[in-house]
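Written out below as structure tokens is the structure these notes cover.
Here the complex is missing one protein chain, while the rest keep their positions.
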Amino acid sequence: MFGATSILGKAIDSQFFIITGICVALFSIIIFLMLYFSFKYTRKKNPNPTDIEGHAPLELTFLGLSIAIVLLMFYLGWGDYKTIREEIPKDALAVKATGQMWVWSFEYPNGKLSNTLNVPVNKPVRMNIESRDVLHSFFVPAFRVKQDAVPGSVKSVWFTADKEGTYDLFCAEYCGTNHSAMLSKAVVMSEDKFNGWLEGKAEAQAAPPPPGAPTAKGDAKKGAELYSSKGCVACHSTDGSKRIGPSFKGIYGTKVKVTTDGKQREITIDDEYIRSSELTPNADVVVGYQPIMPPQKGILSDGEINSLIEYIKSLK
Amino acid sequence: MDYTEKAHRPIKYSIFVYVWLALVALTWLTVAVSGMHMGRLSLISPFIIASAKAFLVVAFFMHIKYEAGIFRLFIGVALATMFVVVWLVYSDIAFRS
Amino acid sequence: MNETAEIAANKHKDYTGAKIGMWLFLFTELFLFFGPFLLYSIFRYRYSTDFINAGSELSLFVGSINTVVLLTSSLSVALSISALQKGNKKLTLLLLGVTIVLGAVFLVNKYFEWDAKIVHGLYPGAEALLSRPKGEILFFGLYFFMTGLHALHVIAGMSVLAVITFFVMRDKVTQSDYVKIENGGLYWHLVDVIWIYLFPLFYLIR
Partner (left out) sequence: MSDYAAGAQGNYLQKEGRGGILSWIFSTDHKRIGILYLVAILSLFLVGVTLGFFMRLELITRGPTIMAANTYNSLFTLHGVIMLFLFIIPVTPSVFGNFLLPIMIGAKDVAFPRLNLLSWWFYMAGAFLAILTLLIANGPADTGWTFYAPYSIRTGTNVTLALSAVVVLGFSSILTGINFVTTVHRLRAPGMTWMRLPLFVWAVYATAWIQILATPILGVNLMLVVAERLLGIGIFDPAKGGDPILYQHLFWIYSHPAVYIMILPAMGAISEIVPVFARRTIFGYKAVAYSSIGIAAVGSLVWGHHMFVSGFSYTAGVYFSLFTFFVAIPSAIKVYNWVGSLYKGSLEAATPLLYAFAFIFLFSIGGLTGLILGALSLNIHLHDTYFVVAHFHYVKFGGAGFGFFAALHYWFPKMFGRMYNTKLANVALLLLFIGFNTLFFPLFVLGFQGMPRRYYDYLPQFTNGQLISIVGSWILVAGVILMVGNLIHALFKGKKAQANQWGGATLEWQVPSPPPKENFEEIPEVKYGPYHFKRD
């Protein structure tokens, strides 16, 4: 768990140990002197203190040494930051990572989509990171990389994983209720295996890119794809189990109690209610749940909402 | 012991009127200049003129010309802080990829 | 004994101290506007065409009139201090009154200007504005935020000057004890200085 499994990560680790080593040494000197003086010069042992107002050569020496030490540390940290930020290899495999509340999706150059990050071993990978809603942060501790996902722009970071295996992938920038569940895995595999995966059939989790022209009529199949690609899956189950939000299973047509402007009322779940729950989710909140759903206004098109309605209808 | 403000004779009315005339003239100038299209200069000139106006207000209307040096020192501290903040924020804005 | 020591020892009224306090407060006001100024400059840099297009929709005439109004009010308040120091109470009251009226004129102009924009749907959050280019949305957002914040300061300044007028009437602020009117004047001048920079920001870019 401690060691880095990327090439730059190993370099960063060695700098971590150098800098931490210097810090531990400085700390030890300070604490040793503090304790040594406080045992040597107690009031009993040394009843007559000596006033020493200062010692210019000593103080200047400390000042000079401090400047030298911090400049060294700065220099150590600078080098690899430059590599990570400014020297992205041209031949790196470009993977688009999109963060949204509260799920990651990864898109490969050939259009393949996935919710886990699969990468080949020993090949540089460039992550182009963006966000659909709020700030997120792409973080794989084992590779020692992190980069915020900022809505409205694409930020890049790169790494070369050097050991096959499955590693944790986190969201490191607080993004709301389910922030701590915005987890995924980074799977490092041999190049052959990776190529096979890349050319293989789309997985159940993966969804094709949202259609350019919104269709007016809903389509349950498209709805199912949107359900996972738009992140509904993070809060709403389809098997009746309770998550952050109500499960979609068999929900259509039933009556539920909702809170509207602080008052409770009963409502039937129909097309209209689902539509308003997408656009202004906090207007009518089902009793027993928190008003935390992010509004989808401007994120989902009318056609997409219709598809989701069809999909929810289909879950009996 | 009586404590008296030092050197605070009333400032002449005429000085203020001259300053006001200068301010109005500068306002006219800046409006006039903004009509001409001078490229980069038309971006900078309104701010040079505005700073001249602000200087006049601060120096005369706000009496800084007549006050003790400590006021100028304080203003210097505030302006230096602004300068540094602008510089550092622009180290991001100007070089963002 | 130096000056500060003298004050400490005898707890006399400390005019310089009062003015130092006022100036420090003015700095905080200055930094309050400095933040949006900085944001303005950044967005101006990124969306310069949009900003120029949006700026040309504001009335340069009204802006210039308001600038002159505010400069004149600064003159009258500066004169009122000299008048009081010379012992001319009547003139002081007259000049303070003129200042407050000019402040009101400024606000009335501002009201009509805002109103004209709002009628055309150019206000933050309006559909008409949101359909425009992003730079124009930002321009009008900043325009309303900054001139609104400035208008609040004009109102605050007018209230301060009204209180001081009252003090002058009741002889609580006099020829020998005039630090309150000086500080009130300083505040009014700051409001003016901020406007001096707001004016080119919104009206003179083209």
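Residue numbering begins at 1 within each chain, and the chains themselves are lettered A, B and C in the order written.
Methods note: contacts are C-beta pairs under 8 Å (C-beta built on N, C-alpha and C of every residue); 3 or more make two chains touch, one makes a residue touch a chain.
Here the structure is a predicted model, which is why all the values come from computation and not from measurement.
Hidden chain, full complex: it touches shown chains A, B, C.
Residue A:151 is the one among A:89, A:109 or A:151 that touches the chain missing from this view.
Only one residue from C:47, C:106, C:178 or C:202 touches the chain missing from this view: C:47. Interface residues of chain A facing the missing partner chain: 1-2, 9, 11-12, 15-16, 19-20, 23, 26-27, 30-31, 33-34, 37-38, 41-43, 46-55, 59, 62-63, 66-67, 70-71, 73-74, 76-82, 84-86, 133-135, 137, 139, 141-142, 144-148, 150-153, 155, 168, 170-181, 183, 244, 262, 282, 290-292, 294-295, 298.
Listed by residue number, the positions of chain B touching the unshown chain are 70, 77-78, 81, 84-85, 88-89, 91-97. Those residues of chain C that touch the chain absent from the view are 1-2, 4-11, 14, 16-17, 20-21, 24-25, 27-36, 38-39, 42-43, 47, 123-125, 130, 133-135, 137-138, 141-142, 144-145, 149.
Note that in this section only the chains that are shown with their structure count from here on.
Centre-to-centre spacing of chain B and chain C amounts to 14 Å, using the average Cα coordinate of each chain. If each chain is reduced to the centroid of its CA atoms, chain A and chain B end up 47 Å from each other. Centre-to-centre spacing of chain A and chain C amounts to 45 Å, using the average Cα coordinate of each chain. Across the assembly, chain C contributes no residue that touches 2 or more other chains.
Residues 6-7, 10, 12-16, 19-20, 23-24, 27, 30-31, 34, 38, 41-42, 45, 60, 64, 67-68, 71-72, 74-75, 77-79, 81-83, 85-86, 182, 185-186, 189-190, 192-193, 196-197, 199-200, 204-206 of chain C touch chain B in their complex.
Chain B makes touch with chain C in their complex at residues 1-3, 5, 8-13, 16-17, 19-20, 23-24, 27, 30-31, 34, 42-43, 46-47, 49-50, 53-54, 57-58, 60-63, 67-68, 70-71, 74-75, 78, 81-82, 85-86, 89, 93.
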